[in-house]
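Accompanying notes for the structure given below.
The complex appears here minus one protein chain, its other protein chains still in place.
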Amino acid sequence: MKEKSIQFLFKYGAILLLIFIIIYFSIISPAFLSYGNFTDILRSISIVTVLALGVTFTLVVNGFDLSVGSTMSLSTVITASLMVWYDMPLWLVLILPIAVGALVGLFNTLLIVVIGIPDLLATLSTMYIVAGLHRTYTEGYSIYNHMPLTSGGTAIGELSEAFLWIGQGKVAGLPVPVWLMIGLIASAYLFLNHTRWGRIFYMTGSNEEAATLSGVKVRRVKLAAYVVSGIFASIAGILFTARVGSGQIDAGAPLLMEAVAAVFVGYSVLGAGKPNALGTFFGAAVIGILLNGLTILNLPYYAFDIIKGSVLVLALAVTYVYAKKRTAA
Amino acid sequence: MKEKSIQFLFKYGAILLLIFIIIYFSIISPAFLSYGNFTDILRSISIVTVLALGVTFTLVVNGFDLSVGSTMSLSTVITASLMVWYDMPLWLVLILPIAVGALVGLFNTLLIVVIGIPDLLATLSTMYIVAGLHRTYTEGYSIYNHMPLTSGGTAIGELSEAFLWIGQGKVAGLPVPVWLMIGLIASAYLFLNHTRWGRIFYMTGSNEEAATLSGVKVRRVKLAAYVVSGIFASIAGILFTARVGSGQIDAGAPLLMEAVAAVFVGYSVLGAGKPNALGTFFGAAVIGILLNGLTILNLPYYAFDIIKGSVLVLALAVTYVYAKKRTAA
Amino acid sequence: MNHIEKTFGKSKALDKASFNLRMGEVHALLGANGAGKSTLMKILSGVYEPDAGDIVLHDQAVVFKHPKSAKDHGVFCVYQEVDTAIVPDLSVAENILLDTFAAEKSMWVSKKKLHKEAKLVLTQLQADTIDVERPAFELSLAEKQLVLIARAMISQAKIIIFDEPTAPLSVFEADRLFHIISHLKEQGVGCIYISHRLPEVFKISDRITVMKEGRNITSGLTKTMSQEQVVEAMLGKVLEQFAETKGKSIGDCLLEAERISDGRKLRDLSFTVSKGEVLGIAGLVGAGKSELAKAIAGASPLKNGMLRKSGRKLNNKHPQDAITSGIVLVPEERRKEGLFIQESLRINTTFPNLKRFSRGSILQRAKESAFASSVISALNVKTGSTETRLHHLSGGNQQKIAIGKWMSVQAEIYLFDEPTKGVDIGAKGEIFSLIHQLAEEGKGIIYFSSEIHELLAICDRVLVMYDGAFVKEFSRSQATQEKVLLYASGGREELIDERKEHTISI
Partner (left out) sequence: QPKGESASEPAGGKVSADEKEHPLANKKIALIMQINLGTFSAQYIEGVKEQAEKFGGDVTVFTSEGDLAKMASNLDAAINQKFDGILIDHGTKEALTAGIEKAEEANIPVVVFDADVEVEGVPVLQQGDEQMAEMTLNKLAEDAGGKANIVKIWVAGFAPMERRQIAYEQFMQSNPDIKEVASFGAATANTALDTQSQMEAILKQFPNEGDITAVWAAWDEFAKGAVRALEQAGRTDIKVYGIDMSDEDLQMIQAENSPWAATAAVDPKDIGRIQVRYLYQKINGESPEDKIILDPVFVEKSKLPDHSITTGELHEYIDGWGVSDQGYTADLKELEGK
């Protein structure tokens, strides 16, 4: 009986929690349960979700990428600078930061796979280095249309309308970033859960030895995971730039922990007990909805972190109490 | 030959690097190599060193405490508030925050040992919760002498001279925080390297199961480590308050990563290859000296993180390349 | 496989070993621990590359550089440690089809197809009770093994290697496995069967090859061989090295267990150990010996029953309590449970009783070193210095440290759980004489082992354990290897036929 209820909680606890939260807020405030408010919430979590998806990939292969926040910041300033400083065409503006993100992923792999530094420490170092790089690149300035340059004069370019549409436009009633987020979640979900490659990723993360025995080239899988993580962080950076309309410095740093929290809350979704794309989205959504709802409740902003932390503890407790039961049985 | 040079690098690389840095800065600037500048550097690293010592303890037992930054913030505002809001006597002002730090350590242990959440995730959650708590406690304000209160009127107390002396006084030519730091380093070093408790801590971290079967109560050891970590974080918070003369909100958050970096750089000192008290001090010193020297060099602040990250990568690479060699042999 | 050689560091694991297998036969590979069976099979399945020799498959020389290439040639292995090949987070179906993920070109994985295929093969194995959608970590050891067999079958394996497959299985589960093996045989699959349990070998194999010290000694049809022939070939004269002890006297009762059980594996166990006595606990792998050892040592809680030492009731809730009351355990998995492998000899030997090496709380290194040196000389440990890290030591020397670390406490009862596991013959002898020495000093010793001949050589009394309960007690004079083995594998004396009289003398 007790066993069963724990299992039930493990499988559906997170979803029940979400439903409960939504019902509660809807009762409290009529403004909450509106189409507009929901698309707003979705748009507000789109960036952190994309970032968290990247982290999911590295966690799937039993790694951990702490550098995504910095990578996102780097991508943000590169994207903006390509337009503002160099007036580049849109396709370059989109491709270059992604390439840079992939490079960061390569650098992480170098540290982890070749030198053998544990994932957490390696990506921590990368986090610092990339953070420093992106500030050095802009000399500490944020980048905005026709900004004055340190060398004198003003910058020639500005963020184009087409680019801003990525962050601010709407298609069929839904904001573009939401479409993008849905597309990336779907791709990540399909990739991880329904392709051969996804299996190989999970295999590598769950039992590296067995994967090697089955002929998996484990190093390449890790490389792929970190590069994907870098690319997702860059996409998050591009989205951020398009949403905000300027290249803010250090934009990604505060999002790192939030992304990590989203992924871990996602562990508990539908009893997965492991990193998974839908769970990550769900985790980001829970946090987003909570923040939105708590603001409506007029809860003081400084208490938000308590709620965020408690939700995280709850999700983790459910996951790990169950995991303990599991191994004990 | 190559083997030997790697071993040499592993043992003395970090120290050589430090000497090299010092020589370089001394040549560049005569101001660098002065007694005054060195005590300044020592004082500037004292807070982060104390924080890092706490992290060292948890790493020794194979844990990881990410909540120290928040705990330090909490301690900072509690310390200040006890004096400013409640005008408490000094001994209470010193003891209460330390007790609260110990409580945070207990809470971490609860999550880790009783519920079974992995250290990193448990302390990440605690980090959020404590950060929220300390902001809620002050309602988002920093705390300073005779501050106006939200409920009207002004606060009755102020930070006492005796208290400020802890952060700003000097004894025998050395600042008090430096003495405190030296004392704590020495105690941690003695404890970890020369007492049987220290041995038990290290062995618990090295092989929990073997330690249990050798008669060690592993849960208690972990508890002790997290409580010590919480207490050190609180001391860091008290030092911060005394140094700055007010209870700044979120004071500890930025120091977390710096403390972690210091501990990891410390791995490479004298070939320890594991967390150790002297190494942690050394790690903090390297980072502090770099920061000081680079400011004198007038290097832009935004490049500091690149240097910090690179030093970390270097230290880690030396440690882990050697570790790889060793297990391969 | 012809003249295969393989050397690890200084030890030669395989010395011109040869082996052949026909389609559709079950070929048993026997040999004492460390004879090189697993190594030979790892070479056949591509985990190791041989230093010399060649492998011929269907008249064609093949080279397996990677497990993958062996698999491509239809050679599969059901590993002794099944967990190395199971991916816990994936489902049963995915685990069964694991190899196809890395091999195939197609992009999409259809869960439906996956489940269908997995179900099909499990049905063939008469194991359709396993839900293919369950995650693999929920499976029992036997089920995991079935998954590995299913994995081999689905890839059209031509050769399947079973490395001690019945070791973790119950008798019932083992029977099912034998069914499956004969089924495989009918389909023309060649099976290599490694086991230490002779009766089952004789039951299911067509041919037997015996290995010793990296060489194959005898080979022949099962029908033409007898158990004692095989045992002789396996063990040689090794056991003569263990000299009988003389002048050892058995004293008062030291430890007494009264109907202890742990609520899981152990059921109603009662026994006594006296001063100077060596009590053997015999049992196959999985009988619950390690559980019992840990329960006595306070590492796992007792549910019922009680332990008494010299008449006083013990309440051991933690190994610390057991150590205080003079009971120490040399655990089975020394690297995992017994030692700090990255640390020095000095640190390991002094750890159980640091108080003895400190003044106040401060450790006295000189005292520690002196003690470590005394352990080294007392146990004749081959090492550079007291500061040598343990992972540089050989297995036997590591084991000596795992024992020697208890010299720092005043122990009265020593529990040895498989102390000779992975230990070479020379070191084995030294460990035995060490145990004798302890017994002579009046200590009580409980020796847990599945190596029956060792038990017979060293114990005054043997209790046979089967599935968590004692099924028989033998005095040293009554015990024979065969009788013990019989009870250990769940048999009863009444059930055996003419071979009852037919004992193997040691």
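As written, the chain order gives the labels A, B and C, with residue 1 at the start of each chain.
In this section, a residue touches a chain if its C-beta (ideal position, glycine included) is under 8 Å from a C-beta of that chain, and two chains touch if they have at least 3 such contacts.
Just so it is clear, the model here is predicted, and its values are computed rather than measured.
Chemist: From the list B:L59, B:M83, B:L133 or B:A155, pick the residue that touches the absent chain.
Modeler: Missing-chain contact among the listed residues: B:A155.
Chemist: Among A:D87, A:E139 or A:E209, exactly one should touch the missing chain; which is it?
Modeler: A:E139
Chemist: Which of A:P89, A:G183 or A:P254 sits in contact with the chain that's absent?
Modeler: In the complete complex, the chain left out is touched by residue A:P254.
Chemist: Among B:S26, B:N145 or B:N193, which residue is in contact with the omitted chain in the full complex?
Modeler: Of all options in B:S26, B:N145 or B:N193, contact with the hidden chain holds for B:N145.
Chemist: By the contact criterion defined above, which parts of subunit B meet the unshown chain? Give residue numbers in ascending order.
Modeler: 29, 31-32, 34, 36-37, 40, 44, 85-86, 138-142, 144-156, 168, 240, 243-246, 248-251, 253-255, 291-292, 295-296, 298, 301-302
Chemist: Please identify, in ascending order, the residues of subunit A that touch the omitted chain?
Modeler: The list for subunit A reads 29, 31-32, 34, 36-37, 40-41, 43-44, 47, 139-142, 144-145, 148, 159, 168, 240, 243-246, 248-249, 251, 254-255, 292, 295-296, 298, 300-301, 304.
Note that in this section only the chains that are shown with their structure count from here on.
Chemist: If I average the CA coordinates per chain, which chain comes out farthest from subunit B?
Modeler: C
Chemist: Could you put a whole-Å number on the gap between the CA centroids of subunit B and subunit C?
Modeler: So the centre of subunit B lies 46 Å away from the centre of subunit C.
Chemist: Can you list the residues on subunit A that touch subunit C in the complex?
Modeler: Residues of subunit A touching subunit C: 194-200, 202-203, 205-207, 209-216, 273-274, 326-327, 329.
Chemist: Could you please specify the touching residues of subunit C with respect to subunit B in the complex?
Modeler: Subunit C reaches subunit B through residues 297, 299, 318-320, 322-324, 329, 331, 336-343, 347, 351-352, 354-355, 357-358, 361-363, 391, 405.
Chemist: Under the stated contact criterion, what part of subunit B meets subunit A in this complex?
Modeler: Interface residues on subunit B, with respect to subunit A: 111, 115-118, 120-122, 124-133, 135-136, 139-140, 257, 260-261, 264, 300-310, 312-313, 316-317, 320-321, 323-324.
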